[in-house]
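Single-structure report; data block below.
Left out: one protein chain. Kept in place: all the others.
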Amino acid sequence: MAVTGMNFTLLLPELILVATGILLVLLDLFTEQKRVLVYAGLAGVLASLLALIPGFGTTASIWADMIQVDSLAGFFKIVFLAVTALALLVSLEYVERRQIQAGEFYALLIFATVGMFLMASSLNLLVIYLGLELVAIASYALVGLLKQDGRSVEASIKYLLVSSATSAVFLFGISLVYGTTGSLALPQIAQALAAGAASQPVLFAGMLFLLAGLAFKVAAFPFHMWAPDTYEGSPTPISAFLITGAEAAGFAALLRVFLVGLPGLADAWTTIFAALSVLTMTYGNVTAISQTKIKRLMAYSAIAQAGYVLVGLAVATGQGTAAMLYYLLVYAFMTVGAFAVIILVANSGAGEEISDFRGLSQRSPFFAWALVIYFLSLIGIPPTAGFFGKLNLFSAAIAADMTWLAVVMVINSVISAPYYFKVIRTMFLEEAAEAEPVRAPASLTWATAITLVVTILLGLVPDQVYSWVRLVAGAL
Amino acid sequence: MVLFFLLGSLMAVAGASGVVVARKPVHGVIGMILNFLGLALLYVSLQAEFLAVVQIIVYAGAVMVLFLFVVALLTAHAKPPAMGPSPLRGQGWRAGLVAVLLLTALLPVGVVVPGRAEPWEGDFGGVVRFGQELLTTHLLAFEALALVLMVAVIGVVILVGRPPQRRRGARGEGGS
Partner (left out) sequence: MPLAAYLLVSLVLFVLGGLGLMIRRNPLVLLMCVELMWNGANLAFVALGRGLEAMSAHVFAFVVITVAAAEVAIGLAILVLVFRGKARQDVDEVNLLGERG
């Protein structure tokens, strides 16, 4: 007996990342220069990116149908690698200052990325579950890494308890779906549904469990309660990594499970996603208004943004999926960029309150203006990338006869403006306690510059990227 | 087999209830072990002999020893945890209500599942069939599982291990 489709070439991106992770742990033992680890990590990410090239344009089911290589997987892998590379960059200074064990920190970051890869590139519920757990277990450790800081440890234990409880819910959902359809492979599940299994109450319950389990992972209301605490307490680069990468991976799994596996129940789940979407964006935006800590503000903003992305699942069309993908891409860059500025301010000795951003426009004009652009993009003001992201979701909703959803989105964007502007006002109109300029390390400047260019570029020339994303969504 | 089912489910449910109501964590651990033994019996009656063995060795053996160890480590010198009435009064019956509602909502789901656990025949559930399944069709999952375990080991080591050395005057984030 042999395994069908033992294709190492198409699995190379994952293999390279695993090797990089192990290498980082070993390298840590031999070098005092912890910067080397970041460079090695970046090299690994780049190599993995290059290894994606042979898989472009092909659709293949390898390793006994456990791994699906297609353009959707390719798209998400590029997003994950970009997020990981940026997370490595923004971590460099942070890790040195906080005395975090560097080798293991970067290795866990990269192993979590492998988990995200598995979530996005499998049509098998077992592998999706394993990917989810890989991300989760690596993140528990990463979130709790500031061991002297009670907040970090507390965030970690809360995250672990909530996340493993939701994994149990997800598992129960898988077992019910498996019991009724007789398969763990999403295409077979879809076939069983089409053949008449869709009417069974067991399957419906299973679908609800799967939905709840994954909704937790993307922090959709009312499954969001872990998110603000976790994102506030964890090391700031990890907040950025989880808020963008892990959330995108959650959406990748949602897309696979519901669009590929359960299209037979679309009538039910589109309604649920529409409701979740409205609740999530409204709750996130309304709660964000009263926040005084910048990381909590970003956490609630992330919840609101997840609400916008859910619109794509609520419409369940190719256009909706494309809009989701575009938004996730844009969101990753603008959010990591904003976190780079937050890390800069925190590293300069100030804390993580919004009031610590006072006078940043004088202390460091470049970073202050960069944050303005990220925030304009998060609100959705033209010509930034966020505007086109929202516009796509908006037109997808209208095209699917869900104008009311589009209207709710616009209202929410308006609600969201004040809390972003509050930060901008603090930076530009309030005097700093100390006027000396902030010293910016090269790694943070690079991360900010890259994300800034992408945020502006995706806003100025959105069409090329969008047509690519349409193609990717069509392949699902 | 009926006897196995009855005994197993009784032990599993009794153990689980024990975990939920026990005041001391140690008693909870004993409840867990009872629960795992009951589950192993249920697995045997479902012709999952290899899983039954794994359940006892990995869960009742390794995992619960780990639990016992931590319970002993953490509560040996501390005063018994102040359990008493829950700080959030009324939470108990509300949670109970939710649980009962969930159970009644799911009950019809469970009842309609067809099929029976008998007869116990063939090599289904044996270690040979299991190994073949695990290392052919599910080889990739097996490898990913190895990665999960490695990540857990690394995570545990950096969380509770002491850092090799720290420079003098180093400042953690704590207290900011």
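Note that the chains take the letters A and B in the order they are written out, and that residue 1 is the start of every chain.
One rule holds in what follows: contacts are C-beta pairs under 8 Å (C-beta built on N, C-alpha and C of every residue); 3 or more make two chains touch, one makes a residue touch a chain.
Note that this is a predicted model, so its numbers are computed, not measured.
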Omitted chain's touching partners, listed by label: A, B
Missing-partner contacts on chain A, residue numbers: 126, 129-130, 133, 136-137, 140-141, 144, 147-148, 150-151, 153-158, 160-161, 164-165, 167-169, 171-172, 174-176, 178-179, 182, 184, 228-229, 232-233, 290-291, 296
Chain B residues that touch the omitted chain in the full complex: 1-2, 5, 9, 12-13, 16-17, 19-20, 22, 25, 28-29, 31-32, 35-36, 39, 42-43, 45-48, 50-51, 54-55, 58-59, 62-63, 66-67, 70-71, 73-75, 78, 81-83, 86-88, 91-92, 95-96, 98-99, 102-103, 106-107, 109-118, 124-125, 129-130, 133-134, 137-138, 141, 145, 148-149, 151-153, 155-156, 159-160
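Following the convention adopted for this analysis, only the chains that are shown with their structure count from here on.
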Parts of chain A lying in touch with chain B, wherever the complex brings them together: 1-3, 18, 25, 63-64, 66-67, 97-99, 101, 104-105, 107-108, 111, 114, 118, 124, 126-127, 130-131, 133-134, 137-138, 140-141, 144-150, 152, 176, 179, 200-202, 205, 235, 351-352
Chain A-touching residues of chain B, taken from the complex the two chains share: 106, 108-109, 112-113, 132, 136-141, 144-145, 147-148, 150-152, 154-159, 163, 166-167, 170-174, 176
